[in-house]
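Step one of this worksheet: look at the structure below.
One chain of protein is taken out of this complex; the other chains stay put.
Letters A and B mark the chains in the order given here, with residues in each chain numbered from 1 onward.
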Amino acid sequence: MLTAILTGFLFSIFLVFTGRFFKGKLSILASLIPLGLFVYFFQFIPAIADGNVIMKSYEWIPSFNVDLGFKLDGLSLLFSLMITGIGFLVFAYTSSYLKGHEYMDRFYGYLASFMGAMLGLVLSDNMITLFVFWELTSITSFFLIGFNNTNPASRKSALTALGITGIGGLFLLAGALLLNNMTGTYSISEMLTMSEAIKSNEFYFLAVLFLFGAAFTKSAQFPFHFWLPGAMKAPTPVSTYLHSATMVKAGIYLLMRFTPVLGGENIWNTTLVIVGGITMLYSAVHTIFRTDLKGILAYSTISALGILVFLIGLGTQEAFLAAAVFIIVHALYKATLFLVTGIIDHQTHTRDVTRLSGLNKIMLPVGIAGILAAISSAGIPPTIGFVGKELTYEASYHSESMVIFLMIAIVLTKIFLLYAGFVAGIKPFTGKLPEEHANTKAPGFILWGPPLLLATLGIVFGVAPFIIESSLIKPVVEALGADASEMHLALWHGFNLIFILSLITIGVGTALYFIIKPSEKLEKGIARLDFIAPENLLEKFNALFVGFSNFWTNFFQNGYLRNYISIIILFLVVLVGYIMIGNTNFTIDYNSLSKITVYEITTTMILIAGIFYTVFTDSRLAAVAAMGVVGLSICLIFVFYSAPDLAMTQFSIDTLTVILFVLVLYKLPKYLKLSDYKTRVRDGILSTIFGLIITTLALQVLAEPVSKEVGNFYAANSYIEAHGKNVVNVILVDFRGADTLIEISVLSIAAVGVFGLMKLRLKMKDRRRYADTSLNVENENKKK
Amino acid sequence: MRTTIILKTASNYLLPVLLVFSIFILLRGHYLPGGGFVGGLIASIAFILHSFANGLNKTKELLIMHPGFLLPIGLAISFMSGLAPVVLFDLPFMTGLWSHDPVAILGSVGSALFFDIGVYLVVTGVTLTIIFTISESA
């Protein structure tokens, strides 16, 4: 099973090296891979129909409880067959659709990777693996939507889709982690057995929320639906495969997979019914306002996904049955319609439905496929669509509450969907052939074969629903945790209320088709409401967010050194000050303090004078001299308090610093009065508070008892161990010698840095550029 | 740079005196205030004073080589003194080694002394490099 999943990925890697051979006639051979996989999965049908579940597990990251666990039951089998079956047709179709395209090999590579990821998604039994494949489908979808990467609209749509589905993926990860926290396992099968425990867990609500977040984004439920119409920028085979038949159903799959684990609770069902209901009605109505064939199909796909969510939300056996059937119904007719649209686009170079009619005179097989699909979509007997619609109505009708509302919603949706199906499947092929398309060439077999096959299957399954009943549908319903033994699929359900509703639907929908003609006027009419569409709200929010980020970054990272310093100091002052207020209670033991002598008072006074002279003098030379005074005063303090080594060092360094400054000073400009009075007062206040805080902190520390343990150790062992009597020096060269070694290395680096900076000659080009830069800055400042 | 004749003459005598003093400070560091750091600083001040009085080029001639070369030499001596116990006696890095009999004036001679000499050279080299580089381009 692992091989089956990996085949797609392996093929795309293989294409990287041999891609150029696959651009020509050989490209049709690529379709052999999904076909082979289809056959592989097909042979499991008898076993699964008997109620077996096939499990395969490979160790991956055992320490994190993550393994490559795969599970093939009714649900995953149905999806696998759809993925590989429609995949086969799409692969074949593409070889003609993109004939001669420069990057055809790339396209096949993406498509094959997607197929592998999608298979992995529906077969995974481990939530982490599921998440990985889930994200892989988003990523491959991103590449496929943006396949025409020279088109900015394509790139934007690809990014939107990736953003929305990517966020959904994060929800899935969060849900996986939360469920693991609750159950101690990532295995979905094991979670099945703990359903009750999960439901009574206090975080149940959150887990459901996370999974809904993942499913609703992937399956384009309101209000996250807008990425799907955008995704129609992709080549039509992609729209067919990813954005109607398989990937967008991943969310549906997730919900179905977790129905037995999390379902049955009020919050689960109600939310799904409401969200599904809104989505299906909202986007079904939207189809009226579109003139682009793919736009119509996109909205009708969203609507169909809404119906599926709605059915899962109903949560009855009938609803599950209806959902299972509707998945097949939808996959068949929607894929057909997309492929038909693709052919029309390919041959006539337009998808504007207002300009298309009478094409059956040129491409009859395509027209037949389109009309059959439209009938199936409309739910007209004897198609499988009719069976699906009857089941849907029945499920809604037997719902526990709000039957009237649900019935109105679903019937209205179906009416609009019928309209959409007719517009997409019938309108282009009836009526008069316009002049502009008179010279359109007929498509080849490879193009019209796949849609016709799919459309025919819709009729075959409709006439003989028993073909799929026990082999495909029942195992799905059982996988959802419902008993399917009593269920029965049939074309004719008898003459009852449901049948009358069906007739009404067909009648009203057909009438609608003849009354409302798609037109640009309608499209523009709805465009006026765009400002409240979720897509635009999101864009506004994004713009706001970007604006705020810019403001925030520029506010802090503004390139002004003094602002950085002020912010750091201000933060420190506020934080430390806040803690100190109320916590500052220390007593100073005046007896323990050293006595103050006249020398010390004098030294301190000189020090203070030196400091303030340094700060306030207008002359740089005076400031440097005052700096020297400050250093010497500190040197004296060291002398007073038993630190001869420090005094000597400080004295020498002080001398050198002054020399250094004097050497450089003549080359530096004079002080400028750059800041105004207000700024200086503000900075002064900030600095004063900061200084006060430091003083208070120092006094507070002084009030605490001190530990001299380390010092005593060094003092006791200085002569005995290290043969030295000057303890400070012994610490430097012996006890902590390694530190000193590093210190002198740092000093050497500083010296080399100084040498390099001064000796380095900038190239003339650089010099000029820097000069220009400063000029520009000056000009800007002047403008301000 | 114009300097007085007194400073010029004095610096010629001060240089050797200060150098000897710096070495004295370096060597007595283990028993009394002093050591490689202070010693190195005093030595560099001696050379800087000389350069102020006689011009940078004279001092450079006197030094023979660029003070920057003192950096690797000093670092090497310090590192070797730490490495010696590892190589010679298979002891941990920077273990102190000591001669048994105290030498006159210096007291006990050991690896720490060589370490201090390395520090002395590095500090001298760093200070002189910085000051010379700056006064050259100033």
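We take it that contacts are C-beta pairs under 8 Å (C-beta built on N, C-alpha and C of every residue); 3 or more make two chains touch, one makes a residue touch a chain.
In this section, contacts and distances are computed from a predicted model.
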{"item": "Missing subunit (named according to UniProt) among the choices \"Multisubunit sodium/proton antiporter MrpC subunit\", \"Ion-translocating oxidoreductase complex subunit D\", \"ATP synthase subunit a\" or \"ABC3 transporter permease C-terminal domain-containing protein\"", "value": "\"Multisubunit sodium/proton antiporter MrpC subunit\""}
{"item": "Touch with the omitted chain, as defined above, among A:17, A:514 or A:560", "value": "A:560"}
{"item": "Given A:364, A:698 or A:738, the one touching the chain that is not displayed", "value": "A:698"}
{"item": "Residues of subunit A (touch criterion as defined above) contacting the omitted chain", "value": "558-562, 565-566, 569, 588, 593-596, 600, 604, 607-608, 611-612, 614-615, 620, 623-624, 627, 630-631, 634, 637-638, 640-646, 649-650, 653, 656-657, 660-661, 664-665, 667-669, 671-672, 674-675, 683-684, 686-688, 690-695, 698-699, 701-702, 706, 708, 710-711, 714-716, 718-720, 725-728, 731-732, 736, 739-740, 743, 746-747, 750-751, 753-754, 757-758, 762, 767, 769-771, 773-774, 776-778, 781"}
{"item": "Residues from subunit B at the interface with the omitted partner, ascending", "value": "31-33, 37, 41, 123, 126-127, 130, 133-134"}
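Criterion: only the chains that are shown with their structure count from here on.
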{"item": "List of subunit B residues in touch with subunit A within their complex", "value": "25, 29-38, 41-42, 44-45, 48, 68, 71, 74-75, 78-79, 82, 93-94, 96, 98, 107-108, 110, 112, 115-116, 118-119, 122-123, 125-127, 129-131, 133-138"}
{"item": "In the complex with subunit B, residue positions of subunit A that touch it", "value": "644-645, 648-649, 652-653, 655-656, 659-660, 663-664, 666-667, 721-726, 728-730, 732-734, 737-738, 740-741, 744-745, 747-748, 750-752, 754-755, 758-759"}
